[in-house]
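Left out: one protein chain. Kept in place: all the others.
For reference, chains read A, B and C in written order, and residue numbers begin at 1 within each chain.
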């Protein structure tokens, strides 16, 4: 048996995800999102999901696909503006939305991965984000106490990974993925390339395999660009 | 002018360190210690230093060199057992020693680098380490509140670095170095090799240069091995 | 002629210092990068995980894995580094970023800022703005002096939900440059051809000239 982390497909990897669960979903915008896992969730038809993810995708890509199918009960995000269906569900009250500062989101994931029950951050002091939260002063500066996230599954996208679950991310597709990988009770990772054990330099691994429970090589990555900005060649 | 981080020598890099200051010193045992900076401190003759460092070196190497010269007023460490002069000074009361759990030490450095005023850890609950500290329960488990460290300078050893202060560590010589690099009010880094800007892959950088104030290429690395253990070729 | 967007960006670029790390928000702040004086070394931080962000890529060289906090395709300069979102906001909280430039809907005379939410309208979220304003050592707001209805955006107190409190040190608008201290907007400089009278008329918060 051994560690037995490798799965043949998204469908094998996503086994056990059921309606009503809380999922962390990696990515920033459409960059570094677990495309295969999201597609699989659509197929599975699981509902009433709480998704912790910085953004909510666009109408026809990323978490937008789950929103189209009304599979999401609640989004916990920092910025959700790029999605008409999202807006409709939010305004109609079908979808619950908790907006939290981006750094707080990142740090609450990190706290879970580092075994810290809470963290203090100044973000949101004096704003409506502070409502109901403990405010505490250290060295003359006020901080909010924020709790570590608690997610049933984390869905993560990495560039390369090995059978032990060691992960390497590519460029800004890293974003929230390493922290979410560390934070999930069960962490499922899809990689563009599953490499042989020993192929990754131990010094270059961003996420040690101990955090990863299941890993598979994804297929058909679209890697859609949300804002294509270019400069002219002179 | 620009960022102007590169220094020609340890002596230029250590400018401004004065008696009575608090220094973080990277390394675990004799592995990954800032040899050049330590030698420079001996030359400078600064005294009454408070050193935050996991260990205290051996009699004739590492921080032991500062102890020999009685330059250290206080050590904040997790394990200090390998040094006869240390033992003598500690038992005679010349040297103040604060022993704290290794993970607490690492995390208090990290807290400083991450702008967290305090962190909670279960390490030491119910022991003498908890004396005088806030104990708080989260989800049925007790934690100690531990403060971020506050150091005037951090002395760090990396393998490679560039003029922007980006750092790459090699193997377990990484240990406390990245957290201390992030935590120092002024961070001084010595590297085995100062490489041209652009030579380091941005995805492989362990410590982004924003944390590093001064960097220089060290000389004459001894890299002493504390416990040489080998197996026989069969 | 009051400043247009480019004028505001150019004026703010004068505030940027050599050898510093700067985070630029979406909109006018992004333009500031184009007007940083030649020969000055400034590293741009993007809170999704970049230090040393470069210009947009040449057409055909866009990389879906390399975007900035505005989700735009960008490039990396030599000496850049990539990190995760926790470290990115860690360095922001630890005040390693020297200067943050961002837009606002309202700024108050005591340095409060509102820039994320209009009650009754679709709320997109605060993104990293609350983290940035709560932690940055030095924050400059780039915005129009008045909203589209002509109401002053420099107020005694913000009417919109706050992003952060007591944090804004300087505001650059189409009409001029204002330092915020001691509970007032201190006029530092008028934009070309803008009169003091116009600024007085259009500044609802306490103004010191």
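Everything that follows uses one rule, which is that a contact is a pair of C-beta atoms (placed from the backbone, for glycine too) under 8 Å apart; a residue touches a chain by one contact, two chains touch by 3 or more.
Quick caveat: nothing in here was measured; it's all calculated off a predicted structure.
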- Item | Chains still shown that are in contact with the chain withheld from the display | A, B
- Residue of B:80, B:188 or B:205 in touch with the missing chain, whole complex considered: B:80
- Task: Can you work out which residue in B:6, B:21, B:42 or B:123 touches the chain that's missing from view?
- Result: B:123
- Item | Touch criterion as defined above, residue of B:9, B:69 or B:104 at the omitted chain | B:104
- Which one touches the absent chain: B:13, B:66, B:155 or B:179? B:179
- In the full complex, which bits of chain A touch the chain not displayed? Write them out. 1-4, 112-116, 162-164, 166, 182, 197-198, 200, 202-203, 205, 208-211
- Query: On chain B, what residues meet the omitted chain?
  - Reply: 28-32, 54, 77-81, 87, 90-91, 99, 101-107, 109-110, 121-129, 159, 169-179, 206, 223-233
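Definition applied: only the chains that are shown with their structure count from here on.
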- Query: What chains do chain A and chain C have as common neighbours?
  - Reply: B
- Message: Rounded to a whole Å, what is the gap between the Cα centroids of chain A and chain C?
- Response: 28
- Task: Find every residue in chain B that makes contact with two or more other chains and list them.
- Result: 114-116, 202-203
- Query: Among the residues of chain C, which ones contact at least 2 other chains?
  - Reply: 76, 82-83, 86, 90, 92-93, 135
